[in-house]
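The complex appears here without one of its protein chains, the remainder shown in place.
The chains carry the letters A and B, assigned in the order they are written, with residues numbered from 1 in each.
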Amino acid sequence: MLNLNSVAFSYGHQSVLDDISLNIETGQIACLLGPSGCGKSTLLRLIAGFEQPQNGEIRIAAKLVANNSHSIAPQNRQVGMLFQDLALFPHLSVTQNIAFGLHQLSQSEQQHRVDELLQLCRLQAFKSRYPHQLSGGQKQRVALARAMAPKPNLILLDEPFSSVETGLQSELVHEVKSMLQADQSTALWVTHSLDEAFAVADQMGVILGGKLLQWAKPQELYDQPAHPDVISFLNHANLISGDIKQDGSIETPLGCFVLNNQADFKTQDCAQIGVQKRQIHIHPAGTPNATIIQSVYQGGQYVLTAVLNNKDSIQLFHPSPVESGSQVHLKIEHESNFRGF
Amino acid sequence: MVAFIIINILMQSLRLFKSVLFIVAAGLILTGCAQVADPEVNVYSSRKEALIKPALDKFTAATGIKVNLVTGKDDALIERLKAEGAASPADVLITVDAGRLYRAKSFGLTQAIDSPSLQNAIPAAFRDPENHWFGLSLRARPIMYAKDRVNPSELESYASLTTDKWLGKVCIRSSGNIYNQSLVASMVASMGTAAVESWAKGLVKNFARKPVGGDRDQIKAIAAGQCDVAIANTYYLFGMLQSDDPEQVAAAEQIGVFWPNQNDRGTHVNVSGIAVTQAAKNKDHAQQLLEFLAQDETQSWYANVNGEYPVKDNIEAHPLLVEWGQFKKDALNLAKLGELNSEAVKIMDRAGWP
Partner (left out) sequence: MVWLIALFFCLPFMALLLQLFVSEAAIWQHLTTTVLPTYLSQSLLLLAWVALGTLLIGVSTAWLVASHDFPGRTYFQWLLILPMAMPAYIVAYAYTWWLDVAGPIQTALRSHFDWSFSDYYFPNIRSFSGAVVVLTLVLYPYVYLLARAAFQKQTKTLSEVHQLSGGSTTSFFYRVALPLARPAIFGGLALVMMETLADYGTVQYFGVNTLTTGILKTWFGLGSLSGAAQIAMLLLTMVILVMLLEKVWRGQAKYDTANNTGTTQLRSINSSCKKWLASCWCMLVVVLGFVLPATLLVVMAFKSQIASWYHDFLSVTIDTLWLAGITALITVGAALVLMYVKRIHHGTSHRAVIQAMSLGYAIPGLVIAVGVTIAFGWLDQGFNSIRSMFSNASPVLFFSGGFLALITAYVMRFLAVAIQPIDAAYQSIRPHLDEASLLTGKNSSQTFRQIHMPLLKSSVWTAMLLVFVDLLKELPATLVLRPFNFNTLAVKAYELASDERLADAAIPALSIVAVGLIPVLLLNQRINAAHDNHA
């Protein structure tokens, strides 16, 4: 439904987005993760048509909507957007807000679609209220209903929950996801929250410094991060460094491992592998290869921080606290192929 | 592309105001059309509406020719004539100062009118030598004084007002006023710049107060005792004496009129006058209007209603004017006032006459 090919954009000489390519299938919910200022909101504005790329192509429903010489106006792209500040029209009631984009439909069709959305978003009771009479979550649902109403090809969500209390967020995330799914919408969802992204995404990507580092299924992104910065951003794994041996494997303080991209390295190269925190355990026997420096209780278990012989600092989970300064033997379980960076 | 979109947007947003624009456009067209319908004549006048409209109404009643009037300041009207050029709707220009008529003529805004009846009616001194403009009424600018404090024998000429005797006792309006500019111009014509400048300095030294207000205010200031003498046009005093307001009448009754310079060039006079514009579309009607305003009947209206002096010698002036007496008028060709106007202003500026 959405296809970006080498899209680049800059403000003056300041490059904001560089060589972004991605693809979203119809009915998918895709998430773009990234810290604030990484360019992800700009990407949405390019897709919506508020900005024009200097390079590359944007296609929506196979139709070319923008390249460096040509840009279809936002109103002709059939794209819906949920803004960070919601941007509800303060002078219109809930019903009027939702019906705002339905001017192509007949009166009865409009009525029908609005009723459908009021029901889907559980807003029937508030339909004649004005935005300032609604709670945060209700406003959110109105804004989403308004964006979905004309059945756009694509719905863009720009940090939709940044203005909602944390407690409400997870509940709302599922609500929004089920609404989008119930309406069979295709969506591109931009957020900086990992929980949010993993909760909703069929396909996801990490964007950092204007570059899309990886675009994959969530599990793939989690298990096979393609870039050390993805690991740092997800913070679910440790980067452990070591040297490449003659046979192409990597020797780290926690042992020797085979790399699945051996060809990328030469003997004696210094390389890193990403090892998920849950893969590392303290082995009661064995020579100490690490020193515990901190234990913090978190969600039913302890997060331990350890320093390896090569000064790498790593984290792992453990059922009980461990005294600081203890020497332990760490071992990686469920060994598999690692990707070297 | 972007520009095109903007234009499109604006066109559409303008639709809101289209109805309004339509009304205005319709109004413009209608006023445009109105100009060719009935017999009419279009007048630009710097005479105040109240002082000219009654005479114009009489003209319409007598001839059936409609008079369209716009009033304004002389120079603004001349500037408007200039800018409008050949397309100007104005047929006639009326001003309250010969200098402005001179200026209009020198810009080529007026045309000669060959009318024996006008030439017979108006003495040569009060019309343009080439018959571009004609005086309609005379406005004399004598010295006025407080009857109870000043003996008229102490007065002699405009120049005599600079003596120390009148220190702090002279009232006159500001130098921005056309009547003062004309007066000073007439003095420049007879005395030369240097002499007039030292006269102006002397007069400023004798001011009772910083010049404020119009001629009536100077007259009232004499009555109130702020000053003893003032220079003002006679018809203002006339207007006060004729007023419904007893206080104004009481004030005016304390004032005497002294005709200065009777032993030399005479008291300064100016005219209110009329000219047919170069662009006139209704020249015949315009000429009829000129002739009408020069008729005895209209001339005596000037004298009796407004207190000005008629330009024609055979018209009887109002009893009040008769009471102030006959006087010798400065015979200077009035066109000279226009020539020397800016010189006069510069002199007053240099003399510190505010």
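Some observations on this one:
Convention: a residue touches a chain if its C-beta (ideal position, glycine included) is under 8 Å from a C-beta of that chain, and two chains touch if they have at least 3 such contacts.
Here the structure is a predicted model, which is why all the values come from computation and not from measurement.
Of the candidate positions B:L118, B:A223, B:A303 or B:A317, contact with the hidden chain is made by B:A223.
Within the whole complex, the absent chain has one touching residue among A:G39, A:P53, A:G80 or A:G340, and that is A:G80.
When the missing chain is restored to the complex, the residue among B:P39, B:G192 or B:P354 that touches it is B:P354.
Not every partner is drawn; the one left out touches subunit A at residues 48-50, 73-81, 83-85, 87, 89-91, 100-101, 103-104, 146-147, 149-150, 152. What subunit B contributes to its contact with the hidden chain is residues 5-7, 9-17, 20-21, 23-24, 27-28, 31-32, 35, 42, 48-51, 68-76, 79-80, 82-89, 103, 174-176, 178, 181, 209-217, 220-221, 223-226, 236, 239, 244-245, 247, 251, 281, 341-342, 344-346, 349-350, 352, 354.
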